[in-house]
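Just one protein chain is left out here, and the rest sit where they should.
Chain lettering (A and B) follows the sequence in which the chains are written, and residue indices restart at 1 in each chain.
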Amino acid sequence: MSIGAAETLPFSSGGLGFLDGAPSPEGGAGPIAARSPRQLFWRRFRQDRVALASLAFIVLLVVLAVAAPLIVNLLGLPGPNVANANLTNAFGAPLGPSRAHPFGVDQLGQDVMSRVIYGARVSLLVGVFGTAIATVIGVFIGVVAGYRRGWLDTLLSRLIDVVLAIPILLLGLGLGAACAVRGCVKGLVQPGLGSIIFIIVLANWTYVARIVRGLVLSLREREFVEASRALGASHSRIMRREILPNLLAPIVVYSTLLIPANILLEAALSFLGVGIRPPTVSWGQMIAQATPIFNTAWWCIVFPGIALLATVLAFNLLGDGLQDALSPRAAR
Amino acid sequence: MSAMMRRTAPARRRGFALALALGLSACGSSGSSTSPSPSSESISASGIQTPATEALSGGRRGGTLTVLNHEDFEHLDPGEAYFSVDYEASYATQRPLFSYEPNSVTPIPDMASGPAVISSDGKTITVHIRHGVHFSPPVNREVTSADVAYAIERGANPNVANPYFEAYFTSLEGSAKARGGPFPGITTPDSDTIVFHLTKPNAQIVLDALALPLSAPVPEAFAKKYDAKSPTEYGNYLVATGPYMFKSNGEGKVLGIGYQPGKSATLVRNPNWRSSTDFRPAYLDEIDIKIGGDTNVIGRQVLEGSELVQNDAVAKSSVQLAYEHFRSQLQISPGAGDHYIAVNNKRGPFANVNVRKAFWAALDRVAMGKARGGSLVTDVMTHFLFPEIPGFEAAGGLAGPKVDYDEHPEGDPAIAEKYMRMAGYPSGKYTGAQTLEVVGSTGDPSSEVAEIANNTLHSLGFKTKLSLVDTSVMYSKYCGVPAEQIDVCPNVGWGADFADGQAVLDPAFNGRNILPTGNNNWGQVDDPTINAAMDKAELIIGTQARANAWAAIDRELVADAAAIPSDWDKEAAIESKDVAGVGDLWNTGTWDYSFSSLK
Partner (left out) sequence: MTSYIVRRLLWGVVLLVLVSALTFLLFRVLPTGEPARLRAGRFASPKVIAEIRNDLGLNKPLIVQFWLYMKGIFLHLNLGYSYYSSASVRSLIADRLPATLSLTIGAAVIWLGAGITVGVISAVRRRSKLDRASMGWALALISAPEYWLGLIVLYLFAADIGKLKVFPGAGSYVGLTSDPWGWFTSLILPWLVLAATNAAIYARLIRGSMIEVMGEDYIRTARAKGLSERRVVLRHGLRSAINPVMTILGLDIGVLLGGAILVETVFDIPGIGRLNYDAITHSDFPIVQGTVLLAALFIIVANIVVDIAYAYLDPRVRFS
């Protein structure tokens, strides 16, 4: 994932324009009622058709993931791991889309549509969960560094520099390969899903920490924080009451935009052979397995790829929508 | 595409097969025939060449053959080479004491002037060296027995670390302490005689091993300085005795000139080779090897092109393409090795022979074979010796011994259940608490094969944790290390070093050969009766007697269900229409540079 992806995010330059609130859009006669930033946000979000559509898609995806067995059953498809040697020809090449198997089958005769549906589980789990953990850690470190300043800040910033200098994919490869079979960190990080989430957390906390640190730095100097301090509020109170609530919005937007990048990271790692292991199904792994035969068995690659594309796109659009709803001045 | 998906069928590694074959499929028919069951689709072998029946004398003299290989060499040094692609070059440029004609698996004298003489007590082997064989430039002089002695001695040098020295030459006196220098087991009474002194009478196996590249002469004065480096650099500065040599400069440097790692290699005629001293015709003038590229694309290029061959594993789709449209350019060679599933015989549920039999019965070997490319390139494996190995027929041939768990290659759940019940699981399925650790290798078809095995285990009631890692890691870190106590290794296989039952069965199934690392007895099979029978069979001299002895051991292993068989490999090789390729039966059918020619 490009550095650009991370740094194009709305608040990286410390822009907290949304805090100033936008002028009330009401026109016409009658008293003008003040609206809180939150209400304004919802209003704008609700008007954004594209963002709503992506949200709907994501909800659908979640439903698919959670109810996968039910849905596969309803559609009359075999399970994702039901191998059927009769569905490959004498040379082992799989059969294409047909009535019984709308997306065709793979080299083992497993139904591709069924596997695509089950694959949603991994992508969502890894993307959302991994990002969430990375965000929590990143926020914690960012707040500590930004608020405390001093040597702790310097140390943490330098640490972030070091981690950012290592290419993520290579790091992921090394860790993934090392943690295969038995896991690492004394079994805390299990191979497969566990190691992927571990790698995602390792790779992402730095971005979050950096952004949050920047935000906290500018927040500290704000009038309302100064006012609180003048009133004698303790540091933790300031943290809780003034700083954290104002971080909420940018963090939510930011992590929503990180999710798709992480879904792609998992797919890339699975593609390179160090990700999810069978019998768990992941879209990246499906593409990896289909790469040797994509020439003749295009269905094995196209469908998981489209699923990935659609999911990532939906999250990207959602994130864009959230960002626009929060600070309408920018970009739109 | 990607070579990364370099999960390509590795041309055979001797002694163990790496099962990775990814063939990026080139086209072939898209969405081909939809046959409902494998048996109704018949693949016929007519029109396809096999090495055993090919003509040895070919087309014209001269010309350049271009070889497209997806895989690179591993080692050019004959003391280190242990891979069928390496052997292609080794046997064209080096002359071991004994070597092979393409259509045979019985060695004939090469650097030796005649058959070896084994003493009556079986503890001494005497071989006479042929006269008139010279090293290539820059050494140029005639080969003497001291050169052969040094070649074998350096196998024990850790800088060379010959892969099979420990397997076949430890019965030479003093070899245990050998570090690359002379030891009492090898003596050279005069410049054209070499004598091997053994501590036990297993002369036959040592003799067989003298057909491996290790015994190809190496000039000590020239090589010593390279062998002192760790790892040895002799592979970068080779001298040749065969009809061809790697292109080199005046000092014998090959690296960068005759060999660009990962890119190309060039073999040219050895100016000091005399055809009167050799059984090889050597028609070609030059062999250009291009390394890398997509196996599917290579397949197409070779089949549709001119003066090309592919000399490593052929992609599944290329096999299909050749079978359907270029049948006369396809060669299928039997006896290329096997694939099976190793299960932990020492610990866990598979320590029980009935559980092993249940797994054997339940496994769908036809599906496993299909994952590898179907019946054209695989035969269902029914016992442990493979075709072309003496004793194969006596052990049951293709059909195998008549035991009920072997009867149904497509898997028979009823028989599987019967054995599970005999093992003490009344429901016919595993009810224990252990989760099996299954370690396979990445790539195609390895990952598919591993999944089939994994699914079979589930059908028997087991819970499993399946991990797929790179092949070399699978062997060196997990399956080859008994202490890791892996339960099931579904992607192991074997390719014999030479055509003798011992080379197939002993390293993989003799309890004595369970090593702490680099173990090839992956299942930790350790049955005292079988061990004793193997130790006895090792000392037999004479092909027929050995064949019978090892066939009997094979039947014992089947009765013990020591491992779960999957398939016997038949290796495919392809050539352009204007190439008169001659395949080596003893080297997985790869094209022999010294016998092939252009039409």
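Criterion: a contact is a pair of C-beta atoms (placed from the backbone, for glycine too) under 8 Å apart; a residue touches a chain by one contact, two chains touch by 3 or more.
Model, not experiment: these values are computed from the prediction.
J.: Check the options B:D338, B:D470, B:D500 or B:D554 and report the residue that touches the missing chain.
T.: B:D470
J.: With the missing chain put back, one of A:V82, A:L125, A:C184 or A:V252 would touch it. Which one?
T.: If we include the chain that is not displayed, A:C184 is the one touching it.
J.: Touching the absent chain in the whole complex: find that residue among A:T206, A:S255 or A:N295.
T.: A:N295
J.: Quickly run down the residues of chain A that touch the omitted chain.
T.: Interface with the chain not displayed, on the chain A side: 2-5, 7-8, 161-162, 164-167, 169-171, 173-175, 177-179, 184, 260, 264, 267-268, 271-273, 284, 287, 291, 294-295, 298, 301-302, 305, 308-309, 312-313, 316-317, 320, 330-331.
J.: Give me the chain B residues in contact with the hidden chain, please.
T.: Residues 1-5, 15-16, 26-27, 82, 158-159, 161, 163-167, 229-231, 233, 236, 261-262, 292-294, 296-297, 300-301, 470, 472-473, 475-477, 480, 507, 515-518, 520 of chain B touch the chain that is not shown.
The criterion applied here is as follows: only the chains that are shown with their structure count from here on.
J.: From the mean C-alpha coordinate of chain A to that of chain B, what's the distance rounded to whole Å?
T.: Averaging C-alpha atoms per chain gives centres 47 Å apart.
J.: For chain A, which residues are in contact with chain B within the complex?
T.: Its residues touching chain B are 81, 83, 85-86, 88-93, 95-96, 107-108, 177, 180-181, 191, 272-273, 277-279, 288-289, 291-298.
J.: Touching residues of chain B toward chain A in the complex: what are they?
T.: Counting only chain B, the residues touching chain A are 1-2, 4-5, 7, 22-38, 41, 43, 296, 315-317, 319-320, 323, 364, 366-367, 370-376, 437, 439, 442, 444-445, 447-448, 450-452, 454-455, 466-470, 473, 478.
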